[in-house]
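Of the protein chains in this complex, all but one are displayed in their positions.
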Amino acid sequence: MAGSTYGKIFQITTWGESHGPALGVVVDGCPAGLSLSSDDIQAYLDRRKPGQTKIATPRKENDAVDILSGVFEGKTTGTPISMMVRNTSQRSSDYSEIANYYRPGHADYTFDAKYGFRDYRGGGRSSGRETVGRVAAGAVAAKLLLEFGISLSAYTVSIGPIKIDRNKFDLNTARTTSTGMPDPDASAAAEAYLAACMHDYDSSGGVIECVIDGVPAGLGDPVFEKLDANLSKAVMSIGAVKAVEIGDGTAVSAGLGSQNNDPFRMKGGHVSKTTNHAGGILGGISDGSRIILRAHVKPTPSIFSPQQTVNRQGENIEISIRGRHDPVIVPRAVVVVETMAALTIADALLLNAGAKVEHLKRIYGR
Amino acid sequence: MAGSTYGKIFQITTWGESHGPALGVVVDGCPAGLSLSSDDIQAYLDRRKPGQTKIATPRKENDAVDILSGVFEGKTTGTPISMMVRNTSQRSSDYSEIANYYRPGHADYTFDAKYGFRDYRGGGRSSGRETVGRVAAGAVAAKLLLEFGISLSAYTVSIGPIKIDRNKFDLNTARTTSTGMPDPDASAAAEAYLAACMHDYDSSGGVIECVIDGVPAGLGDPVFEKLDANLSKAVMSIGAVKAVEIGDGTAVSAGLGSQNNDPFRMKGGHVSKTTNHAGGILGGISDGSRIILRAHVKPTPSIFSPQQTVNRQGENIEISIRGRHDPVIVPRAVVVVETMAALTIADALLLNAGAKVEHLKRIYGR
Amino acid sequence: MAGSTYGKIFQITTWGESHGPALGVVVDGCPAGLSLSSDDIQAYLDRRKPGQTKIATPRKENDAVDILSGVFEGKTTGTPISMMVRNTSQRSSDYSEIANYYRPGHADYTFDAKYGFRDYRGGGRSSGRETVGRVAAGAVAAKLLLEFGISLSAYTVSIGPIKIDRNKFDLNTARTTSTGMPDPDASAAAEAYLAACMHDYDSSGGVIECVIDGVPAGLGDPVFEKLDANLSKAVMSIGAVKAVEIGDGTAVSAGLGSQNNDPFRMKGGHVSKTTNHAGGILGGISDGSRIILRAHVKPTPSIFSPQQTVNRQGENIEISIRGRHDPVIVPRAVVVVETMAALTIADALLLNAGAKVEHLKRIYGR
Partner (left out) sequence: MAGSTYGKIFQITTWGESHGPALGVVVDGCPAGLSLSSDDIQAYLDRRKPGQTKIATPRKENDAVDILSGVFEGKTTGTPISMMVRNTSQRSSDYSEIANYYRPGHADYTFDAKYGFRDYRGGGRSSGRETVGRVAAGAVAAKLLLEFGISLSAYTVSIGPIKIDRNKFDLNTARTTSTGMPDPDASAAAEAYLAACMHDYDSSGGVIECVIDGVPAGLGDPVFEKLDANLSKAVMSIGAVKAVEIGDGTAVSAGLGSQNNDPFRMKGGHVSKTTNHAGGILGGISDGSRIILRAHVKPTPSIFSPQQTVNRQGENIEISIRGRHDPVIVPRAVVVVETMAALTIADALLLNAGAKVEHLKRIYGR
């Protein structure tokens, strides 16, 4: 099935495997007239890059993007924007062993079950490198959204048991810490925790939060295409994400209606809410306040401890995974969550253009 | 935008407002040759019906379904199955007041913001009655899945602070308790809790779990159409759901890789897992074990306590909602979660038919 | 497969069989705020109705439409518009015989081949009555287009060898002649021709033309979603249509470039064309001039002459079809062509809203 396409109007199609010659994405449906350069894309791809700290994989990924179509004289033309990143550091020899068995927590077994065989080099299509295309496309979406005053920020809120202190929140910090945490103290504690995980041949999960500001009220649709439903799909489609929350999220189930409802009040001549338990979405439609979502990311499944599994011959075996593996997926997934959210909001912005006759009259002027 | 359609091959389109003449659904893409009668549908719709207990709305909803097309001599023909339920108990006069203001926690404001006006009678399209079409369609999906040995069960696992005891789990109980809980003691405690909420003019949230057995390995697709991504969208598209978990869900973020990975072992000649933290899905593809998901449902936003809000004239006002309102959404949403999951699995089953050349050779025999 | 849905944003889903209890359509994605009543729909359905002349089937089809959702206080709400027409005159007993054999020129055999069996009553889903839903939905599209100064007119240009004289063209005439021809003399000749066909137990084909005025330049997309590609699909999806032409159509293949190119000239301050061989579409995008298309419709396959065929038991047999059958499909298909074109243009109008950043700025005002 054609499962590598996302979005209805602002639509992307990603392609590429971990150890093929290249990975990329085609962005189709981006409106014409948006200023765009490869620098805009590269800035987002660089946020995917492993840092210089000890929690990052030593694999050198110098992901340089080429824009191959859809931009002319510095502006998008309305036709497909094709972007490609060459794979430069793959070493297929690393993966000869795993071709024959199923790593726990990975998609090895399910790929074989589905397709009859798989590209076993580095996880093939289920590798984290698959997100290169998402991030490149999401950078375009984010650039478009900025034209309408919409901005997104994702960051790490917890790693294992270490949580940020919301009183120390500083978004700039999130871009400099190796953990993606917006709290330097929590980040230091998380680094220590991760060092201990590595020492124990283990790995850690964590939580990423994304906030979206400036979204006008009215994006999203009432039933199946609720904005929160699409955000959930977008974020849950990132490998390793196992739960998604909107606004107060899981906390709502233990709460009371009197606490959960957000009162409306007028503010500066506009309808506003005095609290935001809903996370900016009511009935699947943006309400004009900040949109808030969180993704729970599982621990890196590649751990060095011995593990039980089976091989393709149907024999029970014990394995010890080797190679280069981060002890935590979260920091590098931050920008992926942010860009998947950007793609979702951009599509909703375009889809909402046809919501009422009045919108169309503004365009066609009749 | 056309937001009332769900699914790619097994595709449904719902329609209808709370206080219009009828609600319904068109199921297009159901394979031909499935035995189907209105009794199959009615059994699911009856599970949506308010019970006889004090936590249920006194509104009498006798939702009798008519199959208008797509079934001939007791079997589906492969053409669209149109089903309709007449609205019988609507009283528009109830809603004259709310036409002019925005109820906190409801979609009143966002509908107005999006469309310029709204059908204010009983929430219109954002009413819980919108799920009638989902449930009717999901009943068809569930019937289809049974042909392939796939069965689904949803039930309540918590209401406010009251959680079920997994040691007392009995699925049959879930179908008889007013709460949908599979534990009679927890259910009794939850009833008491809800009675207290009602006394306080308040409401409660809760958690619904759905398990899916018999799903063959291989359903779902690697990137954006991951099975868990689609389940998340399906469940998050139900009004009032604010978080979705797959398998261990939110617990993975605080955990370790060594705990989270599920070891593979051979069992009865098949690849099997000794634990199921993943909830039956690896890399977005079913792994042959039980699929597990949970939905966190917010408290009923219609509460009788006084609330602050604004009206359409942009004035701050205080309101007290009247009428018939359940103190909890969860029990009636159980079957909605189950049927949305059924629709998602049915679509994945059909989509997977084209996953490999070998599948097609089995069909076309060349 | 879900093959009963048409359109991307202005999206319709039709349902119903010839001899089921009802037929209908759900229109999802119609912008909010359009004035709409059942009279708007009925006017189009009435154009499908057989006339009072001898070329029309004596079957009485009093197709009264009910709007079941999506309209509130006389305006579309942006939510799905469900419309239903009850079948009133079906007589299943007519069809007992054809259940067992395959009528030449009909879909009897292909339905059996595809689905394993079929609803044989009156053609089931492949009956001409399937177009009831298309016409009802297209009436909504046409009403929307009128808001933007876009109007459509379809009419018959030939029946068998009888062609209209373009010098006698009068659109009002087309609505009153039994043939749908805009030339009373040609219509009279065609009626005589059809009477001869009936006398010979035979039937005739014909050509329908549709012109669309007021379409702004810019609708349609460059590659696969060319406006002419979508119009072709829309029209070819009508049963019995075997060829589609845009502008000069088939004539272009024998012509010269110097004759086929339409020169541009300024006219009233606007870019205009001095001829319109292209039929209003260049590179798949509307050019602001009249859009012109033609559909070639095959003769009614139900003829009373003896025919050779096979039955479900695989025996060669000879049959003589009985019952009520028009000697020509064309007159009743005129409104179907017109409404399918309306649906296509409406969808293109909505899709084009996101074509450039400037459009969105007009809506969102940032």
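By letter and in written order, the chains are A, B and C; residue numbering begins at 1 in each of them.
To be clear about the criterion, a residue touches a chain if its C-beta (ideal position, glycine included) is under 8 Å from a C-beta of that chain, and two chains touch if they have at least 3 such contacts.
Fair warning: this is a prediction, and the values are worked out from it, not measured in the lab.
For the chain that is not shown, the touched chains among those present are A, B, C, taking the whole complex. Checked against the hidden chain, the listed residues C:C197, C:I291 or C:V337 yield one contact partner: C:C197. In the full complex, chain B contacts the hidden chain through residues 8-10, 29, 31-34, 78-79, 144, 147-149, 216, 222, 349-351, 353-364, 366.
Residues of chain C that touch the chain left out of view are 1, 3-6, 8, 14, 102, 104-107, 109-111, 113-116, 125-126, 130, 158, 160-161, 197, 200-207, 217-226, 228-230, 232-234, 236-237, 239, 242-250, 252-258, 260-266, 269, 271, 274, 278-279, 281-288, 296-303, 305, 307-310, 314-316, 351-352, 354-356, 358.
By the touch rule set out above, chain A reaches the unshown chain at residues 1-5, 7-11, 13-17, 20-24, 26, 28-29, 32-33, 66, 68-70, 72, 75, 77-82, 84, 114-119, 124-125.
Operating definition for what follows: only the chains that are shown with their structure count from here on.
Relative to the C-alpha centre of chain C, the farthest chain centre belongs to A.
Between the Cα centres of chain A and chain C there is a gap of 44 Å. Chain centres here are Cα averages; for chain B and chain C they lie 38 Å apart. Multi-chain contact residues of chain C (touching two or more other chains) are listed as 8-10, 29, 32-33, 78-79.
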